[in-house]
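For this view, one protein chain was removed and the others were kept in their places.
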Amino acid sequence: MDFAFDDTTRDLAERTRAFLDEQVLPAEALHEEQLAATPGQWHFRPVVDELRVKAREAGLWNLFLPGENGAGLTNLQYAPLAEITGWSPRLAPVALNCSAPDTGNMEVLNDFGTPEQQERWLTPLLAAQIRSAFCMTEPDVASSDATNIGTRIRRDGDEYVITGRKWWSTGAMSPDAKIFIVMGKTDPDADRHRQQSMILVPRDTPGVTVVRPLTVFGYDDRDHGGHAEVAFDEVRVPASHLIAGEGDGFAIAQARLGPGRIHHCMRALGTGERALALMADRANERVAFGRTLAEQGVIREWVARSRIELESLRLLVLKTAWLMDTVGNRRAMTEIQAIKIAVPRAVQRILDRAIQTFGGAGVSQDTPLAELYAGVRTLRIADGPDEVHLNSLGRAQLRR
Amino acid sequence: MDFAFDDTTRDLAERTRAFLDEQVLPAEALHEEQLAATPGQWHFRPVVDELRVKAREAGLWNLFLPGENGAGLTNLQYAPLAEITGWSPRLAPVALNCSAPDTGNMEVLNDFGTPEQQERWLTPLLAAQIRSAFCMTEPDVASSDATNIGTRIRRDGDEYVITGRKWWSTGAMSPDAKIFIVMGKTDPDADRHRQQSMILVPRDTPGVTVVRPLTVFGYDDRDHGGHAEVAFDEVRVPASHLIAGEGDGFAIAQARLGPGRIHHCMRALGTGERALALMADRANERVAFGRTLAEQGVIREWVARSRIELESLRLLVLKTAWLMDTVGNRRAMTEIQAIKIAVPRAVQRILDRAIQTFGGAGVSQDTPLAELYAGVRTLRIADGPDEVHLNSLGRAQLRR
Amino acid sequence: MDFAFDDTTRDLAERTRAFLDEQVLPAEALHEEQLAATPGQWHFRPVVDELRVKAREAGLWNLFLPGENGAGLTNLQYAPLAEITGWSPRLAPVALNCSAPDTGNMEVLNDFGTPEQQERWLTPLLAAQIRSAFCMTEPDVASSDATNIGTRIRRDGDEYVITGRKWWSTGAMSPDAKIFIVMGKTDPDADRHRQQSMILVPRDTPGVTVVRPLTVFGYDDRDHGGHAEVAFDEVRVPASHLIAGEGDGFAIAQARLGPGRIHHCMRALGTGERALALMADRANERVAFGRTLAEQGVIREWVARSRIELESLRLLVLKTAWLMDTVGNRRAMTEIQAIKIAVPRAVQRILDRAIQTFGGAGVSQDTPLAELYAGVRTLRIADGPDEVHLNSLGRAQLRR
Partner (left out) sequence: MDFAFDDTTRDLAERTRAFLDEQVLPAEALHEEQLAATPGQWHFRPVVDELRVKAREAGLWNLFLPGENGAGLTNLQYAPLAEITGWSPRLAPVALNCSAPDTGNMEVLNDFGTPEQQERWLTPLLAAQIRSAFCMTEPDVASSDATNIGTRIRRDGDEYVITGRKWWSTGAMSPDAKIFIVMGKTDPDADRHRQQSMILVPRDTPGVTVVRPLTVFGYDDRDHGGHAEVAFDEVRVPASHLIAGEGDGFAIAQARLGPGRIHHCMRALGTGERALALMADRANERVAFGRTLAEQGVIREWVARSRIELESLRLLVLKTAWLMDTVGNRRAMTEIQAIKIAVPRAVQRILDRAIQTFGGAGVSQDTPLAELYAGVRTLRIADGPDEVHLNSLGRAQLRR
């Protein structure tokens, strides 16, 4: 259980931090301006493209991806880097080509794709020439129970025919999202976890309709392609678009979720740190009833609790990363669930305290806090609500 | 301590409930459509005007206002009516001309205005021909400490000259908000609570600039005039525009805040009831892992806790109303603070549970929950953050 | 919904308060001395007998019991009186002959007993000449599920034969507890709620063994007869000892539980008030780091939250009492469950804060706080754990 950062990690962390401080945070205001000037548009704004050029030059690119195609880092090495990007979750991850859902989709293609699939979709994704979406959750069912999935993928000669309705397809509002990975049932009569398959559906395939954008606490997240409801109506793709084999969908989803969850948690810790830093600055500056907020016991308690929560949960995230690296994602399942449950809740609390410290500025566009809150709140729902994981983790513990 | 509803109240409650069910709730979808079609516009949408006509016909108008100019109800009589409007807080209060900040502004004019001020501003407000804004909070200081206020109101001959910067002036983005009530200091050297005055500033007075809208989480609240930052730069108004006398500003603010706070709490209870009703419907319909959510222990606990919180806090709100009616707002101060602290927190928790029960739909526009959450969250900041009230209430208790 | 106290209540409350202040609280120290001098003894100490004489003289006797045999008060009238006794829960209720489990047992005899049963047991209980125990909970099963009950009551000619094992028979360690009300199954094959019966078992009946005392945290509660495990081994009593009819046990238990629960909640509120009063005194006296605790924000928040919780829950208790008086215990079930869940938790929190305010004195015998904590903590388990009630209340709400 060695969480020490090696030289590679320390070097990358230093450079990522410098990139955040010197490039990303100063660009946030410009990003806001560009967004304000372009309502109803869903692609990346120019500042993102500029940051990407700089990030690539700085060697901070595809850090999330293990193996030859990516930076080749372990989860433990990637953890502090992802945390740093969580300070500016709308700008830093995309700048480094390390943002969901593209990261997870690249992992799927990297681990399960055929050479042809990789060449056609993975290569441009790694180069940030296109984007992608992951179409799994459905509006009509509790998607945390995979047997509920209603989308059908039917074999018809050399093709598969896909029919169903998905939503929360993050990024899919962007015209740059050229490829959708769609989860559906190929065999509803198979074993519980062998009914599902995943298939690649190019955006412009007939029958694909991007129906509408979804909002998150009023935010459309249009800076990174929003969240779409997507309808698939008898959509036909070549059989070669299937990822791995029929019935492998659940296993691929599970393989994708482990890293996805820990990445979210790593970034959320950075978000929590930023909230705490903002809160501290505010508390030191703001005067009420003759004293700065920093001199008031209640605020000190908030700061102390926030610090304790971040410290203990960061260690749990690092342990999880180390376990994933050493014994594999499956055997790190309990820890992955644990951080998936605990980190977003803690960061939500910290953001709530920060908002309260700022008063009106906290809920408005004058601080990033409310938008960060909306994002972190959603993590308690994404990839299965907390309650599903609490139940599963509890049941596993009780089995001993 | 008699909270029984009399015949007047029962009759009005029945009719208000019917109006909600038959007119307001069915109109919500149309309201959304009209809003979606008119981004960047800050006035009421047509559906509001139609509802207002019907409300007036139904005799459900200005219910909030005691005395001859209004419906003449006590706080205890008004409580259940306001709660009902809280089921649809964006549409029902405006339909009945019972929405903040106009309610508070009408109270100020009713209680402290000269006949001329009343004729010019109160009469059209009561008829819903114009709207108004309340300019108290300032961006640069902790406004919960009234001695911090930076805006100056200087006497110059027959005029007052106002200079300062306000924000969170709710409704002020709407061009219909013809009159601003502005709080500022006339005498910074007077006693702590005699430094402030209130003055009427017509929107079109030279030197008044509505600078920008503020968002609440991602919502601009443009349906009811948003929340504005407003600059006052050497703004000159006749001396007759002062409300009551110089130095009366703090007392007027206090008089305005009592009813304002309890109205917010009454409505928040209705919002909590709606969240609970939505949660119950969802729980009964949604199936996960072979059972409805309603059959699962964790959801039942959420529902039970929500019900208990609403029941106990409703009684505290009713007691507060009854106290205000019988011993006056000043002597009900502890109770007003208590509900101001406790109700929004409880309703925030209930909304959080409801959101979690809905999953993705809960944070999106497909349910009203996220927007309600944003609104209720703001109540913990508005009129002074919880912490100021907790401190004050605690100190008072410790004094005994 | 009128919670106003009538003249009778106001008069009794005043006198009960005076009795508490002048007789009970000053006697606590002597009671402690008498207890310290008599370890291992389970009957009331002399100070209790003296207080009882005074209480009877003062007309403060059997206040809990409605109807002719008692003081004839409604639940709403009794509520403030019971709350006052909760300030000194070990001494005041027994002084007024208003302490569990005798109160509940007297109610059972009063409502369901035959004239012979009443003459033999109720009359001396009302006169405080004897005491009683209620033998319902069993060590081997989850007693909140009445179908689990293992004790058997078998008819054999003119007798019933009782066999089973009970625990948490409060008061049964005292030799003065002359009569046990025992719950058991007469017909395990009957409908779920018609299997159980209640029967009177005199303490000295052959086959009755008081096995051992149970402790609550480290307290043996020997001042009021402790909590016993009691074995019944082929215990024979005349058939006339059955209370009401065979199969009526569950209904009698339910009838007994309603008042029992609200009485516990009323007293718990008084306990919370005392904790708050002690905390306030301490905070005003104690100095740390140059300021009294009362000047520190965190303590003020604790006091404020405690006050808010007590105020809102008292109103819920009063409403419950009023409902029981006006629509009956059955239709007040939701409210009874609500207070049963909410009040002990809140008072536990308040006691925890008070303990923390006192530091070492708070957990020791130098304040009553730790012992009060142990008592209130137990309420979350007694008469069914919170979780059973939360589940039931939640399910009922979801049914609507």
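Annotations for the structure displayed:
Letters A, B and C mark the chains in the order given here, with residues in each chain numbered from 1 onward.
The rule is short, and it goes like this: a residue touches a chain if its C-beta (ideal position, glycine included) is under 8 Å from a C-beta of that chain, and two chains touch if they have at least 3 such contacts.
Note that the coordinates shown come from a computational prediction; the quantities given were computed from them, not determined experimentally.
The residue touching the chain not shown here, chosen from A:194, A:307 or A:349, is A:307.
One of C:1, C:361 or C:396 touches the chain omitted from the figure, and that residue is C:361.
Residues touching the missing chain, restricted to chain A, are 1-5, 276, 280, 283-284, 294, 297, 299-305, 307-308, 311-313, 315-316, 318-319, 334-335, 338, 341-342, 387, 389-391, 393-395, 397-398, 400 (touch as defined at the top).
Counting the whole complex, the residues of chain C in touch with the unshown chain are 39, 137, 139, 141-142, 144-145, 148, 167-168, 214-220, 227, 286-289, 298, 355-356, 359-366, 370-371, 373-374, 377-378, 380-382, 385-388, 390-391. Mapped onto chain B, contacts with the missing chain fall at residues 296-298, 301.
The criterion applied here is as follows: only the chains that are shown with their structure count from here on.
Note: centroid distance chain A to chain B, computed from Cα atoms, is 37 Å.
With each centre defined as the average position of its C-alpha atoms, the distance from chain B to chain C rounds to 44 Å.
Chain contacts: chain B has residues 387, 390-391 touching two or more partner chains.
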